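Omission of a single protein chain aside, the complex is shown with its protein chains in their original locations.
Take a look at subunit A:
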Amino acid sequence: MNWIDIGHIDDIPLRGARLVKTPVGCIAVFRTADAEVFAASDMCPHKAGPLSDGIVHGQKVTCPLHNWVFDLNTGQALGGDQGQITTYPVRLDGGRILLDGTTVVRRSAA
């Protein structure tokens, strides 16, 4: 693990998301509760909608283009839709958000 500080928890609105640009593409970092964050690919597998622009509810996000819903724990599409977004290890240290740098770099090399 190589934890990279990507910002402060308050930089993300509660029940909202922000974008992080990485070598493996855009990653959305979601804040689902006061001190709960998830990271996943920003791109909906359906029609490439930007998930960081979706409505965040519970531990889920709804794609703004066609309302696909993803579980942020697993990245699995819910309901009748078939698909998955890549999830990335992320954690909080105090108020700082740390993203695992090895995953975003290693994948780019692969």
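By our rule, contacts are C-beta pairs under 8 Å (C-beta built on N, C-alpha and C of every residue); 3 or more make two chains touch, one makes a residue touch a chain; residues count from 1.
Just so we're on the same page, contacts and distances are computed from a predicted model.
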{"item": "Chain not present in the shown complex, as UniProt names it (candidates \"ABC transporter ATP-binding protein\", \"Assimilatory nitrite reductase (NAD(P)H) large subunit\", \"Cohesin domain-containing protein\" or \"Branched-chain amino acid transport system permease protein\")", "value": "\"Assimilatory nitrite reductase (NAD(P)H) large subunit\""}
{"item": "Chain not shown, touching residues in subunit A", "value": "4, 6-7, 11-16, 18-23, 26, 29, 47-50, 53-58, 60, 62, 64-65, 67, 69, 71, 73-74, 76, 78-80, 99, 101, 104-105, 108"}
